Structures are given as C-alpha cells and as structure tokens.
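All protein chains of the complex are present and in place, except for one that has been dropped.
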Amino acid sequence: MREKSTTLYIGPQHPGITGNMMVKLQVEGDTVVKAETHVGYLHRGFEKLMERRNWLQSFTIVCRICVPEPDPNEENYARAVEEIEGREVPERAKYIRVMTLELARIASYLLWYGGQAGSAGLYTMPQWSVGDRNYILDLFEDLTGGRIYHMYIWPGGVRRDLPKGFKDKALKTMDYLEKRIDEYDKLLFENSIFQKRAKGVGIIDKNKAIEWGVVGAPLRGCGIKSDVRIDDPYEVYDKLDFEVPAMEGGDVWTRALIRRFEIRQSINIVRQTLEKMPGGEFYNKIPNPMKWKIPAGDAYVKTESARGEFAYYVVSDGTNKPRRVHVKGPAYVHGVTLLENLLVGENISDVSFIMNSLGTCPPEIER
Amino acid sequence: MAYDNNSQKIVDYIQNFARKHSLFVLAYGTGCGAIEIPPTMTSRYDAERFGIRGAATPRQADVLLITGYLATKTLKRVIRTYEQMQDPKYVIAFGSCTINGGMYWDSYNTINMLDKYIPVDVYINGCMPRPEAVISGFVKLQDEIQAGRADGWKKYQDNLEEYRANQKKIIKNWTMPDFNW
Partner (left out) sequence: MTDTLNKENKLLEVLKEEFKLLSGKVKRSRRVEVVIENEQIIPILLFAKERLNYIHFSHMSCVDWIEEGKFEVIYILWSPEEKINLLIKTKVAREGEDLPNIDFIWRQANTYEREIREMYGLPFDGLVGREEFILEDWDEIPPMRRDFITNEYVSETYFEREGREDAKDVREQILGRTDEKLPDFAKKYSRD
C-alpha cells in the first residue's frame, strides 16, 4: 500500500541545517520523495552594492560573501581586476596569496569536520577540530589583523608583509595539525557509527557528475580528477608540488576521505610556500583609489576553494566603479539542483548529513 | 506568607539568579555571525562555563541571538520565532549590521535598526565580534538579568502596536497568527 505523503520543512531555524536556508521535503514514512531548496534568507544584494562602490571599496565587501572561507573571494576579485587592468603582481605576493588560500582551506575543512560529525551525533569531534581551527585563526590574526574577515589579498598584491617570526609559528602549527589528523581518524573514520552512516549514502552518479555541474571534492569523490589548481593554474600553483586525490565511490564516505587527504596536501603546500618564498616587494601600489579607473573589459576567473570551484565574472565599463561583479560559488549548483536530486530516496535523518558532505553554504547561492 | 515588599525582593533575587546562570541560546544562525558561535561554544572559549548552551527549538530557549544582518525574508521568521519563545526572553544583537546597517546600510534587502522591530537587550558591535566579545556580551546580559533591567519582553508586550506597525511596513504579506501571551 502506498503511504500517505507529508510535507516537512527543515529550516530555516533548525540545528541540522547548514546556514540559514530551508529544504521543503515531501516524505512518505521516513523516505524523501521530493525535495525543494528555498533560499534568500541571507540575500544582501552584494552585486547591487558593488555598483555603487568604487573598485577598492568593493574589495572590502567581497570577503563577506563566504563566511567559512573568505580568502578565495578576495583572491578572485583581486585577480579579475588585475587581469582587466593588466597590473603585475610581485612574485612574493603570489606566494603569500597561495599560503593564505591554503591556510583558509585547512580552516574550512576543520570546520567541516565538526559539522559532518556533529550531524551524525558525534559531538566530540567539533570540540576538537573547531578548537584546533583557532590555531589557524591565530595565524590569520598575526598576518592580517582579523580572525574571520581578513581583507588581505587586494588588487596589486597583499596588504601587509609577513610579520616577524610568522614562519616559525606557521610551521609549528602545521606540525601540530599533522599530528592531530591521525587522532581525528581514530575519532571519526574508525568510528563504526560514522562508517555505517556514511557508506552508500548520497551517491552521485559518476557518468553524470560533470554534466550536472558538480565541482570540487564531491566530483573528486566520484573518481574524476578535477581541480582548478591543476586544470587552470593560477598564482604559483604550477611551481608547487602537490597531489590531488581522487577516489571512486561518490558517497558521503568517499567525500569525507577526499577532504581528509586534502588537509595533508594543504599542509604540504603551506610548508613549500614558506620555504620557496622569494624576497622583495609584496605590493604593486595602486593609484588614488577614489580616482582609480579600470579600462573597459571583462574577466572570468576561478579559484579552487574548500568546497569547489569559486568563479567571478567581473565587467568594467571604464569608470571607477565595477559595472557587474557576478559571483558563483560551488553551492550554487550543489545546494540547489544537485541537493534536490540527491535527497530523493534518502532517509530524513540523512538530510543534514548529506548537506554537510556537499558543503552547502547558502550565502553563495543568494549573495 | 504575607506578600510584602521585602519578600518580593528576595523572590526576585532568587529567580534572577537562577535565570542568569542557565541561558539557553536558540540555535538559529540568521547571518554570517553564526561562524563565531562554534568557536565560542567549543573547547578554547567554552561558553558553557557561564551556563550558556544551545537549545534546538524556540519553546525551550531563553535567548535569541541575532547573528548579523537580517534580510527581510529572515525578519519574518525571526519575529515568528521570537513570539514563539516563552517569557522571560532576551535578545542579543550581534554585529554592527544589527545596530545601524553596518556594511549593508544601503542594501535594499536588509534592515538597518533591529530595535525598531524587536526589543534588544544587549548589542555586541564589531564585524565580526570576537568570541571574547560574545562572551562579554553574555556576561553583560547576565548582569542586566540580575539587576532586573533586562525587560525587553515586557517592552514588547506594552508597545506591541508600535512594533507591529514597523514590522508590517516591511513584511507586506502578513500571514502569521496573532501574538497573544
């Protein structure tokens, strides 16, 4: 007999939801038969606000688009402006940028560890990983002055040089985190609850993944080696030595493993940038920001963030304000079409589990 | 026992003492400030030392933490959530954008002054406020509760019409049930 179907709203006020959004589910018994994402609870109209601000003022608000990992936004915006204007960036600034991006990636993954384990009911994990994330935020505080919003990577280079003693402190933190990853394994990946919950849940079809617009760790979790750092190298990634893990499977478990391996790679990249960093200038000075005009043109740039490809499409009309800055975060596809399709046939209790593994972040969807 | 002034004071003191040491915060991240809540709650800053912990539903929560800017779409849900909470209830507004709009003062979709729509007991400024600032804001709220000054919920009952007029100015399609306590 067919069970009666019920409408169930998850969010916006729900402890399991990732951010401020809502998923409207049609359920039969415990099984989801239809899902619909509702967003717009965080819409601030960034792209409208940037039409009113000049190029440097816009730089201060782009980082607020993605809260867990603001640096890819700054880097993207800076690189797009540089590409349109043809501004050179000093080599040292490029290394500092890569280091900042990788630190941000580690911080974002540590937060994800907490969210993923928390949504399976393992509350020790957030206590550990979010606590350890503070060490990276301390590094950011030394480097940029801010814990969450750094406003550090700007057109022409970076805002400050490395402070005194930063290198030693960063290397020490990296050593500490590398040791901690093994302990996380014991807590999370060897936990039979997590294994049973994660294996075989939320499977993305490998053959359709690229066509559906899947990017980042979920795509690599399908066994497809795709990473903007390798496919479309930016800054100095082509001079660094690192691997991009890819594994067959496509479920929550594989995506979790991919992220676990990527933390190690990021730690490796941070070490390399600190070793190879050349001396010299860190900033190619821009003219008076009030009168700073960018020649007409457009640029499409992208960065690999912790959740996937982050892309900016920037258009200039030759004035001192951007004509259009369009931001596309990975969650724009992951959180809407992909999530709506993945949830069908899954258990209600796995909804927030799958959302966490896709890294759904609503501020990117509505901006 | 005769209800004289002095014994009322003692009862109030005990009530306030109990209230201030168990603040259940509603787990509703309305804006980007929600990112500093996990660090505040976990090992390094450990807000549970002060009796601050999360609650899943509005009916069980004492404190509504507005973490950052409010889009008009969220404002509707926040008002509904606030009205569902049981008295006594307190509101902490978090971040510069709740005070005067902050970065988004000219955005068409975010409100600028939160205290025109729901009463606010404590403001924490900054973008983003650090976990220390969040804890200091909570301690300030505890002091206010002990002194009996955190009476935003009474203000809301007394000036409901004024608040309602402000809310309805923004929320055009008002489909929520009437507030009665």
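As written, the chains take the letters A and B, and residue 1 is the first residue of each chain.
Here is the rule we use: a contact is a pair of C-beta atoms (placed from the backbone, for glycine too) under 8 Å apart; a residue touches a chain by one contact, two chains touch by 3 or more.
Here the structure is a predicted model, which means the values were calculated and not measured.
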| item | value |
| --- | --- |
| Displayed chains contacting the withheld chain | A, B |
| Contacting the left-out chain in the complete assembly, out of A:28, A:88, A:231 or A:281 | A:231 |
| Options A:47, A:141, A:161 or A:178, residue touching the unrepresented chain | A:47 |
| Residues belonging to chain B that touch the chain removed from view | 72-73, 76, 99-101, 105-109, 111-113, 116, 166, 169-173 |
| Contact footprint on chain A, counting only the chain that is left out | 36, 39-40, 43, 45, 47-49, 51-52, 83, 210-213, 224, 226, 231-232, 288-290, 299-300, 302, 309, 311, 313, 315, 323-324, 326, 328, 332-333, 336-338, 366 |
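Throughout what follows, only the chains that are shown with their structure count from here on.
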| item | value |
| --- | --- |
| Intercentroid distance (Cα basis), chain B paired with chain A, Å | 30 |
| Contact set on chain B toward chain A in their complex | 26-32, 34-36, 38-39, 42-44, 54, 56, 58, 69, 71, 73-74, 77, 81, 103-104, 106-110, 127-128, 130 |
| Chain B-touching residues of chain A, taken from the complex the two chains share | 12-13, 15, 19-20, 40-45, 48-49, 52, 60-61, 64, 67-68, 111, 114, 126-128, 130-131, 133-134, 137, 147-149, 363 |
